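One chain of protein is taken out of this complex; the other chains stay put.
So that you can tell them apart, the chains are marked A and B in the order they are listed, and the count of residues begins at 1 in each.
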Amino acid sequence: MNVTMKLMATSCLTLTATMAFADGHMADEMTIVSWGGAYSASQKNAYHDPYSEKTGVKIINDESSSEAVAKLRAMNEAGNVTWDVVDVVASDAIRLCDEGLAMEIDADTQLADGDDGSKASDDFGDLLVSDCFIPQIVYSTTVGYRTDLVGDTPPTSICALFDTDTYPGKRSLEKQPIGNLEWALICDGVAKEDVYDVLETEEGQAQAFAKLDTIKDSAIWWSAGADTPQLLADGEVIMGSTYNGRLFALIEEQKQPVAMLWDAQVFDLDGWIIPTGLSPERQARALDYIMFATDTQRLADQAKYISYGPARKSSAPLVGKHATLGIEMAPHMPTDPNNAKNTFLYNYEWWADYRDDLDAKFQAWLSK
Amino acid sequence: MTSTDGAFVAFDRVQKSYDGETLVVKDLNLSMPKGEFLTMLGPSGSGKTTCLMMLAGFETATHGDITLDGVSINNIPPHKRGIGMVFQNYALFPHMSVAENLSFPLEVRKIGKSAREEKVMRALDMVQMGDFAGRRPAQLSGGQQQRIALARALVFEPELVLMDEPLGALDKQLRETLQFEITNLAHELGITTVYVTHDQTEALTMSDRVAVFDDGRIQQLAPPDELYEQPENSFVAQFIGENNTLEGVVQEIKGNTCIVKLDSGDIIDAVPVNVNNVGDRTKVSIRPERVEFNRERLHDDAHTLKAEVLEFIYMGDIFRTRLRVAGTDEFVIKTRNAPDQERLKPGQMIEIGWLPQDCRALDA
Partner (left out) sequence: MSEPVIAADGRPLKASLNRALRRQKMRALALIAPLLIFILVSFVMPIADMLFRSVENEIVSETLPRTVAALDAWDAGSGETPDEDVFNALYTDMALAVEYKSHTRLGSRLNYETTGIASLFRKSGRRVGKFDTDVYTKAFQDADPRYADPQQWVAWMADDSIRAKLPMTTSAYDDWAKMIVEAENDVPSEEEPWDFVYSALYNDAVSGAELPVSVDVSGITPVSLRTAFGDIDDKWLNPNVWRTIKTYSPRYTDGYFLNSVDLMKGAEGVEARPENEQIYITLFIRTMIMSLSIMGMCVLLGYPIAWLLANLKDRTANLLMILVLLPFWTSLLVRTSAWKVLLQQQGVINDILVWIGIVADDNRLELINNQTGTIIAMTHILLPFMILPLYSVMKTIPPSYLRAAKSLGATNWTAFWRVYFPQSVPGIGAGCILVFILAIGYYITPELVGGTKGVFISNRIAYHISSSLNWGLAAALGTILLTIVMVLYWVYDKIVGIDNVKLGG
């Protein structure tokens, strides 16, 4: 055997060994994908650390949720899925489920029962919007405004967004049709329950865009969750939409002169999916993690670190104080009765159908 | 200064420093009549290019005045000086053809197209490159590029041409041909030329006068023969041509000869050039071809030295013999290869001498 042969043999061995190692991380490691920042931190505190303590499994945090859908599809096509559990918003979960990229979960057998003895499917209730989706939190997209710029008449209704006479100045809105079109219709006199029926028609869409036209010149469109808080803090905008957790941090942690307008907040869900194509052992462990991390206590725990509402009904009574600020968290939850007087539930099924179409129209409208 | 009166180009007490700490050119005085071919010769870093650049206007003199045809040019920008220049690396514009390169100076002078073409062709013919008008510089050989550079410097008929080591990159034979062509052209056209080189043969063969530079100063400014035969200091003696140096102390000066006692104890005759007092240390310089070892051809009263032959080198037209003389092993003599010329053998002991006027006692 000459030297080259030996060299080749060794490198082959090393390669196989590394590959075995790469695959072998499953033994006591799992990769959980999430959004990063304060959100991932809250999950680490509430779920990952207790789970690791309990099972000895090491959890690797990957902050790729914003591109999870595309990456999962690419991994699936390459036949090498390296993620074990992925945190996605509900609409992405639906897409992943449709694409066969997320595995279906049977809530009653694969998720823990509620502390109050209710079945998981009842405890989560309507929030199980897809067969593949395990809800975790309820968050909302709502509007924050500068208390020092609105004068003596702070806004009380979502339609303040469209009222540039009373509230002149820029407002920041998310650069996507979802939420904006609904608000536009509501403020154009459409009843809340009719919104999606109206939006299904060409005329309804035109009506929504026409309403948005009235504030197009004073709108700044954001695509990163941190934008609106920054714009509010800099006084660039008088009001703007963003996630309620971001506004909580801006108001309670950074003490900015900003207040929240809970009116017509759009509820959205964030939760877990388990990718398809995992080996049986990895899948079993992912399921075990999900069972643990979405039980009543764990979901309530997360609310100590971030102001998003737990997805289980049974968790609500257990929500306590913020871990560092020490303030009672319940009043800051989007689901708190005081905040949820007028809410708007995002219609997933509907948007799954209309998103492509309306997105094209929205982009065309934006660039005109 | 009277010396600059009527001169075409004059440097008057010019100094130059790049960094404000060291003077690269120290107190340069030089005046050239119209039509002269003057060469600046000197070792690397001695300030030749700097002088040329000051004259061309790319560097300003730190002190002193440069005049061209009696007019101070310190404040005339380069493009108005009307000086032709040939650069060390030719500096032919690579994106232009040969003809375009040549017509460039004419274009910027707003000369009409037909006149331009005619002048370009004439200049090309002058350097025998008429067939290459359409080529790019990169398609020419080094010698051809050199010719074009020359033609370009001459095409707008400047009165003064500066050349900075124009032949540095060429082989010996080509260099010799071009040296000849350049001098011919310069004389034919009556152009005043300042030529920079550090090749002494080139300097000697081409120039009317040579300025030997060292350490930012002109060490000697003289016609070639004078420079070779009557170097004014030991730097010039050593720098120009081959030279034997013996060190010693002046023992006696009488008129235009002196007696030097060498460090080895031997006594020799020499012409006192820049020794003034008895007891001064001196370097005595003798050209190898002026050393005689045939006793019969020497004066009876000439001082002679004993020498041992170390090496005999046959060089075709001449013989070069290395000797051990007065404590040095590097003493060289050159003899013509004539039928009756004796070929010395290593180990042979001989006696050498020279005419007193060929032996110059210079500064130590």
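Criterion: a contact is a pair of C-beta atoms (placed from the backbone, for glycine too) under 8 Å apart; a residue touches a chain by one contact, two chains touch by 3 or more.
All values reported here derive from a predicted model rather than from experimental measurement.
> Identify the residue among A:63, A:98 or A:116 that touches the chain left out of the display.
Of the listed residues, the one touching the omitted chain is A:98.
> Return the single residue from A:223, A:324 or A:338 that touches the missing chain.
In the complete complex, the chain left out is touched by residue A:223.
> Pick out the residues on chain B that sit against the missing chain.
Touch with the absent chain occurs at residues 56-58, 77-85, 87-89, 91, 93-95, 104-105, 108-109, 152-153, 156, 162.
> What chain A residues would touch the chain not displayed?
Answer for chain A: residues 66-67, 69-70, 73, 95, 97-100, 170, 175, 206, 209, 220-221, 223-224, 230-231, 234-236, 349-350, 352-357, 359-361, 363-367 touch the chain left out.
Here is the rule we go by: only the chains that are shown with their structure count from here on.
> CA centre of chain A versus CA centre of chain B: separation in Å?
Once rounded, the distance between the two centres reads 86 Å.
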